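Right, I'll just put the structure down here and ask away after.
Excluded from the complex is one protein chain; the other protein chains are retained at their positions.
Here is chain A:
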Amino acid sequence: MIVRTPPTKKLRAAPPETETPPPAPATGPGPLVIFEDDPPPSLPPPGSSSDHLLCTYQCRQMVKSDFIDALSNAEKQASDYQSKLAALNEKFCKVVTCAAESEKNKYLDQFLYAEQELAAAKAREQDLQEQLLKEVHDSDERLTKQLQSNSKLEVKLQNEMNLRMRAETSTGLAEEKASVIEGKLRHLSDSIEKEKKSLNNNLAQLKGESKLTVSRITADRERMECRAHNAEKETELLKKQLDDIKKQLSECVQQKSEVEKKLSNLTFQEVESTENNILVKHLQEELRNFDAEVREARKLKSAHENVELLKEKLLEEKSRRERVEAELSKLQELQLSMKKLEDELKSWKLIIKDIPGVSCSEDLPVKFASLQKEVIDSMMKVSEANAHLKQLEVALDAAKIDKQNAEIEATLAKEKGDVSKSEVKRIELMLSMVTEERDKLRNVLNGLKSAKNDEAASHTFLQEVESSLAKKEGYIKELECGVCEQKEVNSRQREEIKLLNERLNNEARRIKSLERESDRLHSEIALLESKIGHGNFSAANTKVLRMVNTLTVDNEAKQTIEALQTELQKTKEKLQAVEELKSQSGDAGKLVDSYISGKIVQLKEQIATLEKREERYKTVFADRISVFRRECCELFGYKIVMDEHQRPNGIPVTHFTLQSIYAQSDDEKLEFEYESGSTNILANDYTSQSEISHQVEIFIRKLNSIPAFTANLTVESFNRRTLT
């Protein structure tokens, strides 16, 4: 701009222009004005300046130069200012860009840092999520496992409950059976007591009867003894008569023989003397008399024989009586046994009546068969129970193992629970850390926001960051929810574990009861085994076999065969001998037969005579022994009664009772015992008298002489009797 001002003004203005006048030709982008030319009419400034500067060219030149100087100065100043502006602009730009870049960089760094942290947080979050997912899976699996085990245990429990129910029912049945059997037992004991009472009554009755019969029999016996004594006396008298008569008979026979001799002599001499005839007649008369006597004697003899016969008959009768007595006692026994049997029959009938489903004895075998079947069934049941027991034992073992497994699982679950707790804590810590970080980031963001509200990019970025943070918070909340769920699951699992523990305890109790039952069953088994030891067996699944051709039969057969063979040999030999004999004497066979029959007859006769002789000997012996006894009694002054008996150990002992003929009472008896060669005195009332015992001491114990003692006693009692 060219300022058209007066020169003063211009001058006034000049100094500053001169101060910085840039040379006109120097530089200037401004328009160049040519002075030689007229100022173009289009140029208003000359026209306008003509008011003031109506000067010459010189002036104009001056002004021009001044102006140019001023212009150049101005231009210079302008360029300076422009350069300065540019520099300043540059500086400013520089300053501005530097600051912005640094801040931008800072923000970028911060942003990147935040992004990184976000990424890290996301990664952590993912990790946590994965971990939580894993844990959830694990816990799910565990839960399913535990549920499975639980269901298994429940099934087992059900089984065991069933088993127990069955066992209880079986025990109930057994108890019922036992009660039925007890009832039967009571019934039986009652019936037995009844039987006992009836038997006792019978016994008392029989005792009375037996006493009566015994007394009767003793009376009979005494009577018979009296009779026997009388008969003995009679026989003795008759014997004496017989002896006399025998003597007479023998005399008679002798006389007869003499007379016969004489008679024969006389018959030859008949013719010789008639006197002799008379004598003969006398003699014949005598002979007749003698014959009559002989007949009488014969009669007496026959009477004597009759007496002997009667004696024998008496003896027979006695023996018969003894037999009858013995049979009487047997009869009593038989009656007793009859009564017993009748009672037993009655009791059996009663029992049969008592047995349900049995009306008569024919039903009994059927009933027995059914009972046997029952027994077999019960045996089967026992075996089943055993098998059942074994199953129970196996189940018990399995339950024990399950219990141990469950316990191990419970401890494992507890441990896992602890681990998950610690993990939860760890997660919570991490969460708190993350929230802290978040808060920090938020603060940072807020700071940034306050600092750079205007920066849109960072703003959007921040918004993103914030949204991500919000998401993160959402995640964290979800995680917290997961943790809570986890806790709930944990608590539930704990409760389940408690329940399982209770069940385990119940199972343990049940196991104990089962063990008790198993002990009981073991004892039953032992009982049954002992039965088996006696040889019992169940006919249902066992049979007993033995070899047919046993050794005993073989042996016996062999022995019999051998015996028969030897016999055969012998008979063969005999046959040979007989045949030889036959060949030696052609028809001697018949003779032999007749000879044999004759011999048999002979032998029979011999036997008869021998039997007769035996009888005779017996009677003679009885006579002799009675004589001997009587003589002993008379010679030694003692009646001796001898009887034999056996001791309980089987040794025979002979008992002698001596009674002096001078005895003053029946109690005066000496008793001796003879045993294998030695004789001992036995103590009784008589020998225990001081006087007698003194003698026993002296004569028997010291001097060892029984005869001296008895002789002394005889003399003493004789003296006593004769003196009194």
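As a convention for this text, contacts are C-beta pairs under 8 Å (C-beta built on N, C-alpha and C of every residue); 3 or more make two chains touch, one makes a residue touch a chain; residues count from 1.
Assume contacts and distances are computed from a predicted model.
> So which of "Mitotic spindle checkpoint protein MAD2", "Zinc finger, SWIM-type containing 7", "Transcription initiation factor IIA subunit 2" or "CST complex subunit STN1" is the UniProt name of the chain that got left out?
In UniProt, the chain excluded from the picture bears the name "Mitotic spindle checkpoint protein MAD2".
> Going by the contact rule already stated, which one of A:T542, A:N649, A:S690 or A:N704 would touch the omitted chain in the full complex?
In the full complex, the listed residue that touches the missing chain is A:T542.
> Using the document's contact rule, name the residues of chain A that touch the chain not shown here.
On the side of chain A, residues 529-530, 532-537, 540-552, 554-555, 558 touch the unshown chain.
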